[in-house]
Each structure stands twice: as C-alpha cells, then as structure tokens.
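Shown here: the complex without one of its protein chains, the others still in place.
Chain nomenclature is as follows: A and B, assigned in order of appearance, with residue numbering initiated at 1 for each chain independently.
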Amino acid sequence: MAMLLSEKQIAQLKRRVRETPHPREMVLDVLHAIQDANGWVSDEGIELAAIILGLSPLQVEEIATFYDKIYRRPVGRKVIHICDSICCWSRGSETLMLRLQQLLGIAAGETTTDGMFTLLPTCCLGACADAPAVRIGKTLYGKVAPEQLETILDGERTEVKS
Amino acid sequence: MRTCEPLLFKNRRIGETVFLEGYRKTGGYQGLEKALRDMTPAAVREEVKASGLRGRGGAGFSTGLKWSFFPSDDPGEKYLVCNGDEMEPGTFKDRQLLLADPHHLLEGVLIACYALGIGTAYIFLRDAYRQCAVNLEHAMHEAREAGLLGDNILGSGFSCEVHVHRSAGRYICGEETALLNSLEGLRPTPRSKPPFPAVKGLFGKPTALNNIETLANVPHIITGGAAWYKSLALTEKGSGTKLYGLAGHLETPCCVELPLGMPLGELVRDFGGGVWQQRSFKACLPGGASTPYLTAEHLDVALDYETLEQVGTRLGTGGVVVFDDRTCMVAATLNLLRFFARESCGWCTPCRDGLPLVCWLLERIESGQGTREDMTMLQEQLRYINGRSFCALALGAMGPVDGLLRHFAEEVEDHIRLGRCPLQT
Partner (left out) sequence: MPTLIIDNQTVTVPEGTNVLEAAKRLGIEIPHFCYHEALGSVGACRLCAVEFREGPVKGIQMSCMTPAKDGMVVDTGSAEVLAYRAQVIEWLMTNHPHDCPVCDEGGECQLQDMTVAGGHGIRRYTGPKRTYQNQNLGPFIVHEMNRCIQCYRCVRTYQDYCGGTDFGVLGSRQRLYFGRFSDGPLESPFAGNLVDVCPTGVLTDKTYRFKSRVWDLQEAPSICPHCSLGCAVTPGARYRQLQRRRARLNNQTNGHFICDRGRFGYGYANHPDRPRYPLVGHRRVTWQEALAAMQSKLQELGELFGSGSIGLLTSSRATLETQFLTKRWAAALGSDQLCFEAHPRRDFASRVAASQQLDRSASLEDVRNCDLAVLIGADPLSEAPMLALALRQAARRGARIVIVDPRPVVLPVAFERHAVSVDKFSQLLRGLGRPQQGDFSSSMEELGGSLANALLAAQRPLLIGGTDLLGPQGTQALQHAAKACSQPEKPCRTMFMLTGPNSFGGALLSANGPGFDSLMEGMEQGRIKALLCFEADPLADYPDRKRSRAALARLDMLAVFDCAATATVQESDFFFPTTTVEESVGTLINNEGRMQTFEQVFSAGTPLAESASGSHPPRFFTRDIPGSEPQSAWGILSALMGRSADLDALRREIEKNDHRFAGLSQLKANGEGRRIAIPSQHPESLPLNIASSIGSDQLQLLVTETLYGSELLSSLSPCLQELIPAPFVTVHPQDATRFKLEEGKKVLLGTPMGDLTLTLRIEGDMVPGVAIVPRLRGTVLEPLVPGTESLPCRIEKV
C-alpha cells in the first residue's frame, strides 16, 4: 500500500488532515494525490485514502464513485477525453469519436492493448469556441479535424516515449 | 458594428495571461483600494445593490439582494464561495477570464469578502480548468507578496484568506448547495432549502455564493460607480456588460464582452461571423444547455434577463449555441438530455429516472421507432418533471424539451409520421 504514495507524501497529507478542523474536506485532495501518482485509484488506493483521512473505505468510496474524473478502473498512460456535449456535437464530435475508435481499435471506455490510451467521452470541456475539442492527458486540442487525429496521437505517443 | 469598452476582458489577449503588473497598469486593484480606504462594507453592498448586477452563473438573481440577506455584520465564521464549476455545455466565459486575467476574479473576491465581513473564501474550480487553477495560484502568490491578500490587506486591518479547490468532475457541483457538500467532502447532492446558505452554508456557517463573472464585475462597480455601471447596458432594465459565448454552427465561434442586451441577430452576425457554410439560422440555445430554444423569428430579441423571460426562455449563462438549418432538433435535444441524465446526482426520482426515460423516448423518435404514444409520454415528462424535482437540474434539463415541443413540434411529428429522421440524408 505504501507504494501508492511515498512515505513523505503520506506524512504530508496526514499532517494536513490533522491540521484542518474539517478532515473530510480533504477527501478529493487525497484522491487526486493518489490518482496523480498512479494514474487511477485502485481498491488499495481507496483503503490508503481511508487511513489518511480517518474514514472507512466505504466512506471514501462513496465520494470516489461519484466523481467521473476519479478513475476507479485502470486507465492508459494518457486518457483521451473527447467532448460529446452540444457545441462539439454540432461540429462533428461523433465523427471524431468514430475515427478515434478506428485508430485505436477500442470502444469508448476501453484502453488500448499497449496501455497507452484510454478513450472516454466527457461532458463540455469549456472549449466551445474551439469545438470539437479533445483533451489528451493535460493537453487540450481544439478545432480537431478527423484527419489530424493520427498526427496528434503520434505526437502524444512520442512524448510518452521520450 | 456595436461594441463597448471591455471591463472584464480589457486585458485579454488570446494565448496570454496578464498577471499583477499588467493588471495594475490598467487600473487593477483600484476598486479594492477604494473600497478599503473610502467605503464602509455597507457602502460597498449598497453600491453593488444599486448597480443592478445580476448573477452571471445562470439563475440571474440580483447580487445586491443576495448580499442583503447575508448576515454581514454578525461576528463569527462566515465564508465566501466562488462558484467556478463552469460545466454547462455552451458555457466557457469564466475559463476565458481566468486564462486571460486571474487577478480580476481575485480582486472581486476580496471586495466581496470585505463587503460581507468574511475572512475566508473558497474558489471552487472544475477539474478540467487546471490551467485556470495554476493561474489563480500564481496570482494569489503575487497578491500575497504585494500585501493584497492575507493579513491586514493594504494596511486596512482587513484580512482575508483564499483557497482554490480542485473538483473532480460533475455538473451538479455547480448547484450551490451540492457545491457546499462537495467542498465539505460529502457526496455532492443538493441540500434542501431552507436553510439557505446565507444562514447555514459551508460547515454550517453563513456562506455567500457567487459566480466568477459576477465577482469580477464588482471592482468595476466600485471604481466606476453604480450609475455608470448600470448605464453600460443597452436595455433599460439591464445593467453592465456580459461575457457572451458564441458557439455551434457559426463561422467564428468566440467569447466576447458586450453591453448587456445585445440583440441576438446582431451578436450572431457581427461577432459570430454569421451561420457557417452560408447556411441559415434555425435555432439557438440563448444561454447554455438548460435554456429553451430561440428560433429565427427571435433574431431581434435583446439578450438580457427580462426580455428573454418574456419569450419563454432565459439568459442563463449567456452561452449562445447556434444551430443551422440542417440540424435535427430532436437529435440536438437528445444530445442535451443525454448530458443532463448523465450528470444527474441520483437524489430525486424525476431527475434520476425521468431524464433517462426522456432520452429513451427521444432515441425512439430520432431513430424512427417513435409512436404517437411516445409523443404523449414526452409531453407528460415535460409536465411532470418541470418544477417537481429536488433541485433545478431537471428543470434546466427540460428547457430544451420545452423548446422542442413549443417550436419544433412539427419536426417531431415528421419523425413519427415518416418513421425516420427527416433531416438525415
């Protein structure tokens, strides 16, 4: 379990939990920390968060399973969030989604066999003027045309490799 | 082309972020200085009330009135929470502001805290706005160094701490009481009102909640005065400027600051570059995903709170999403409803189980399997979900369905009659 976060990180989070008068308000911070370090939050991650927060695993799970940006299943090195809300839909996000599925050989919600990408539809990314928008990892791509996708994915792959 | 001197976007250059130095160059923090130096908290509240500023987060409630319910003069812990869970499709204005000019919000937050006697503020940001959070943290660091944040701000004796909270997705967190639960580390389902947050909010303490754009307007009201601010609007009842979003089937989608009350057609033509690909205007969402549609006959309607209510819709967040003449409005409505059904928190029955049923009906109609009975059921859903849910999410969700059945009933009927989508080629 200690592998999920460094001992230093755990100690730091525990200290912050001790110092706040409302330890529960730290629950997303702790889950974010575990996810940032591991890509997702495993069952062991929930149990670790519970220990740090002084809650039961169930109490942490109640929160973790509510938010869609806390991943309770393994994801690839990079998560592709493709916006499926109205502005992007109006400018071709459905075509983008199909193209991505073709290129990656996976359906929405799945991870490529090489563990590189997970494809997740997402609600509005706040990039409506740049529709259709796709976020890959931390990078936001706007006005994405289907023919650009291959280059974008290659670039993301190269970045991971280097 | 009608335009105005921008207030919130005055420092905005696409792709750049203005920090303290740039912000101060154009008059930044003069509002805070004036408030702390020359005005009592009550005077600040009065000024904001007189300005006619209405909440820019969607509901459009008078900010001054909201503040007047707040126990500003009571000692004891109180909080300001800035609602930055901008997740309504078609809405991207707050992100633009934070990407361009984060100090704008910070100054607004500080003046609001001063006016309301608050020492701790939380800025609640949606997960997707990481760069905004980074910008804000940097701005806060600068402000602290400059004596604009923390203890004894500008030597006035007023102290204020600000925390940035990073959420993890979910539209419901934008509902103010759900947001409070989220901040407290509870499941973000809405709370029942009363008690209102102004009485019992974050951690059980009085809490003022305002949208990012709303707070960013406050410094300008203080520096320019209520009367000047009010005069900026194009309509008599309107007040100030508005960050309008322009998205969908337009040549140049963008976010632009204009006087409140811009006529829809003018906005689309002059700032959106007109409907794309030389097509014609069929409909639009006037203010985000939860507002009933406007149609081509509404192009001269002024986009302000009062006028839009008169034509059966709302200004909402001011995010205009335009649909061209090849758009199937059943399909568009289905897309919107799928969003709302997915974002339901699951607390109350009409929202949790009603919205998926609406989606199912729209799917049947769009795919050509719809029957007269499905149309009846759809009308029943509108009637029974509206106003019967725990919070406003389901009410907002039914906005597009309302618009669909009011303005495009014939198009829906055509789907059923033809057994296919009439717009699909």
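The criterion applied here is as follows: contacts are C-beta pairs under 8 Å (C-beta built on N, C-alpha and C of every residue); 3 or more make two chains touch, one makes a residue touch a chain.
If you're wondering where the values come from, they're calculated on a predicted model, not measured in any experiment.
Screening B:Ala50, B:Leu154, B:Leu357 or B:Ala392 against the full complex identifies B:Leu357 as the residue touching the chain left out.
From the set B:Arg187, B:Lys282, B:His298 or B:His415, the residue in touch with the chain omitted from the display is B:Arg187, counting the whole complex.
Screening B:Glu16, B:Asp151, B:Glu236 or B:Glu373 against the full complex identifies B:Glu373 as the residue touching the chain left out.
Contact with the omitted chain, checked across B:Lys242, B:Arg342 or B:His407, is made by B:Arg342. Contact with the undisplayed chain is limited, among B:Phe69, B:Trp228 or B:Tyr384, to B:Tyr384. The chain not displayed touches subunit A at residues 43, 46, 55-59, 61-62, 65-66.
Listed for subunit B, the residues touching the missing chain in the whole complex are 170, 187, 192, 341-350, 352-354, 356-357, 360, 373, 377, 380, 384, 387-390.
Keep this in mind: only the chains that are shown with their structure count from here on.
The geometric centre of subunit A is 25 Å away from that of subunit B, both derived from CA atoms.
Listing the residues of subunit B that touch subunit A in their complex gives 86-92, 94-95, 126-130, 165-171, 182-188, 203, 245-249, 253-255, 285, 289, 319, 321, 323, 327, 332, 335-336, 338-339, 342-343, 345. Subunit A makes touch with subunit B in their complex at residues 21-29, 31-32, 62-63, 66-70, 84-87, 89-91, 122-131, 135, 138.
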